[in-house]
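Every protein chain but one is kept in place in this view of the complex.
Moving on, here comes subunit A:
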């Protein structure tokens, strides 16, 4: 099931995308940066062996691949080729900040050039098309090159040992560039953009719903999970019971859990009409929220417990011995020391909930999953992509936000 795969990918992959491990720089005498060389090879294969875009007479038929050189104008083709050449040259250059800076700038530029190129291809193909319902979708070649170019930039950031500020700047620049391209209409003939344009209002509403669902679930999970973690740390026997139960919950597959909640919640809503007025139903946001909270409890409680347990007993004894009250010890000493571990837990939980919330659309909770399932129903791949891409970007943004927070707490600790 595509949605499941998407949610899995978001949960598993996203937290690892940023810290790509830097590989040892030694290699064959000529190739000084093996990672970059591999990425260049990947990009070149993408350009030569796969369609840059797909062109179909309408949105329901699958398109025929169009090669890069047939799809874009000569200037764009030259820019893309020159960028790959520059990256290839950088992979041969001796290690140094100049080389890595070049790779960073070219990698980021290439991401934008590919986007612009895809937009241009769509516009050119649309002009030759017999009917306005013809569609240009992003091809395997585009994705491979985009992936390789983005990773080349990430690799360069890694090698430059870039701080949070430079990383954020790189992401902001690409984001702003992509937004500027979209705003200028350059991308509007792409099928993805058309799917978006057809659902502009709904998209914003579903995005906000998605965010609200995730934020609500994380807040409730913190409100319940932090005290649970605290209790588990204070009384190990309680901890055994708490973690046993939460572990069990974690093993229930998400779709099954969503389904399992329909029955009890419908019954509850029928039995207590006051709850019904609050919006509690067997389907919709309530079971989705409950399920997301249940999945989030374990990491929140576990990290709270681990964070508090990491506070040395000597520190707590010193605090008591100096006359801090139990409340002052918890809030002034234990929580601040545990904070980095706590925030790491929130990071995991938030990224996980963003992915899981896609599945929640199945039980009528709305959110970005709506597009994924509509697209699946209509066999419209670009609609699925609209939902999936937005989910991935949302997860990346959340991940980045938490990394930033973590950086702040580390600096003061």
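We take it that a residue touches a chain if its C-beta (ideal position, glycine included) is under 8 Å from a C-beta of that chain, and two chains touch if they have at least 3 such contacts; residues count from 1.
Just so it is clear, contacts and distances are computed from a predicted model.
Engineer: Just by its UniProt name, which of "Succinate dehydrogenase cytochrome b556 subunit", "Nitrate reductase subunit beta", "ABC transporter ATP-binding protein" or "Anti-sigma-factor antagonist" is the chain not shown in this complex?
Structural biologist: "ABC transporter ATP-binding protein"
Engineer: Just name the one of A:319, A:354, A:368 or A:398 that touches the chain not displayed here.
Structural biologist: Going through A:319, A:354, A:368 or A:398 one by one, A:319 is the residue touching the chain not shown.
Engineer: Which residues does subunit A use to touch the chain missing from this display?
Structural biologist: Residues 312, 314-325, 328, 333, 336-337, 412-413 of subunit A touch the chain that is not shown.
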